[in-house]
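Omission of a single protein chain aside, the complex is shown with its protein chains in their original locations.
Take a look at chain A:
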Amino acid sequence: MPMKGKYPIRRTLDYLQKGDIVFKNTVKIMTVNYNTHGELSDGTRKFVFFNIPQIQYKNPWVQVMMFKNLTPSSFLKFYLDDGDQVLVDAEGKDHKDISQHVKKILGKSEEVLHAEELARMVHSNPANFGPKKYCLRECMCEVEDQVPCPGLIPLPNEMRGKYKAQMKGIEV
């Protein structure tokens, strides 16, 4: 049974996670102006169709707004934290050119991304037990080949403190 819609691959987690562009921390808002008809806006339309979901997935705290048919030209505008604005002309460009250009001017470079990933790995130790949000496992009973959770399968009598205390009481 195939997925519904045009290019439903855009709606897969795999595709979203493959997004290239991670914006620098100063970029707060991204605005795309384009037209629904006309050949000049074709690249920008494809950029919005294919690349915007990837960008928004990788940058959940950046506000992305689309404006259709406001001006005859098509462009992207970025609003940075200090009040600076960056205008990127997208008229007649291909969607791959636009995304590469945006990555070059406002995206985090490969080294920075690697360094951040290393920092994240250093912080999270896979040997720790704790809440699912921070660690891989919560209890030893989740690990293969360890004693199963007593909530599901009762422990054998030798391991139960209550039974041992009873036995001790009877002996004495």
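Going forward, contacts are C-beta pairs under 8 Å (C-beta built on N, C-alpha and C of every residue); 3 or more make two chains touch, one makes a residue touch a chain; residues count from 1.
One rule holds for everything that comes next: contacts and distances are computed from a predicted model.
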{"item": "Chain not displayed: protein name in its UniProt record (\"RT17 protein\", \"Oncostatin-M-specific receptor subunit beta isoform X1\", \"Ribonuclease P/MRP protein subunit POP5\" or \"Cytochrome c oxidase subunit NDUFA4\")", "value": "\"RT17 protein\""}
{"item": "Absent-chain contact - pick from A:38, A:130 or A:150", "value": "A:38"}
{"item": "Touch criterion as defined above, residue of A:70, A:118, A:149 or A:167 at the omitted chain", "value": "A:70"}
{"item": "Chain not shown, touching residues in chain A", "value": "11-13, 16, 28-29, 31, 35, 37-38, 52-53, 56-57, 61, 63-65, 67, 69-73, 75, 77, 79, 81, 83, 87, 89, 91"}
